[in-house]
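One chain of protein is taken out of this complex; the other chains stay put.
Showing subunit A:
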Amino acid sequence: MAMAALRREGRRFAPLISPRPITAVRSPPLAPSHEDEGPIGVRYVSTQVVRNRMKSVKSIQKITKAMKMVAASKLRAIQTKAENSRGLWQPFTALLGDLPSVDVKKNVVVTISSDKGLCGGINSTSVKISKGLHKLNSGPEKETKYVILGEKAKAQLVRDSKKDIELIITELQKNPLSYTQVSVLADDILKNVEYDALRIVFNKFHSVVSFVPTVSTVLSPEIVEREAESGGKLGDLDSYEIEGGETKGEILQNLAEFQFSCVMFNAVLENACSEQGARMSAMDSSSRNAGDMLDRLTLTYNRTRQASITTELIEIISGASALEG
């Protein structure tokens, strides 16, 4: 009886009054919060805290699972568009070639990234490659400028390459991606930026688990003329007949602009696919981690619960034996 009263008094008094080093608190087996100090002095975490933690981890797991489903459906929608857009730039590469090793004075690096986060490491790899290109193309009389698409690359590049930024474009994915949108964008870039070579950095979508960072190079018409003199693919340009009363320079100008627009379209679509794919795998691994965490928390919870039941039993029994003896 006395023990019961002591128990109800609460744990703070018990260590002072009771000869035994047990914090005695009355509690039903499914415990509300209490802090247990077992007979050996081992401290257990409160079950209420563990239960709250389990609830929040479970809801996080549900959210990440839902995000994965959303990303999967968005991916399906964009993927056909991206694959169809590949046919736009392939003839250009067949005609004009893709010369990443071209040595020009004015380089412009167009970095394509996403606006939203939680998509794994793809934006960091794009930024890393852009910085690498910048370094590769630096030297006397050479300059490299950035054109940035997307919030994530903006955040990273603004930190250390402020002076080299030419244009920043965001909110690209408000409407579903279409050629009109990207071509207006490409037009704006062409109007605002002087370039000899445009290097577009994006993540090419090979499959749901593989996104390869790629660089596509688009040359300005003057550089195409210059490279044509050194032979190779571009040197064969003269063997084409030109109809319609336009000159070669005029046609090269049109082609260069159109090539940029097509390459940009494909790049933006592929990057969007890669973003959704990366988000799928990131959310998937996060759901799995949440599941593991939940398992560990359940074990802790059960251990705590059993320990508190054991403690209570010990108290009752020792109390009873104290009364008898």
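In the analysis below, a residue touches a chain if its C-beta (ideal position, glycine included) is under 8 Å from a C-beta of that chain, and two chains touch if they have at least 3 such contacts; residues count from 1.
Heads up, the rule we're going with is that contacts and distances are computed from a predicted model.
Asker: So one subunit is absent here. Using its UniProt record, which name fits best from "Armadillo repeat-containing protein 8-like", "Mediator of RNA polymerase II transcription subunit 20", "ATP synthase subunit epsilon, mitochondrial" or "ER membrane protein complex subunit 2"?
Answerer: The record names the chain that does not appear here as "ATP synthase subunit epsilon, mitochondrial".
Asker: Quick one: which of A:S124, A:S178, A:S210 or A:T298 touches the chain that's been left out?
Answerer: Residue touching the chain left out of view: A:S178.
Asker: If I consider the whole complex, including the chain that's not displayed, which of A:T47, A:Q79 or A:S261 touches that chain?
Answerer: Only one listed residue reaches the unshown chain, and that is A:S261.
Asker: Just the residue numbers, please: which parts of subunit A touch the chain that's not shown?
Answerer: The missing chain touches subunit A at positions 162-163, 165-172, 174-176, 178, 180-181, 183-188, 190-192, 245-250, 253-254, 257-258, 261.
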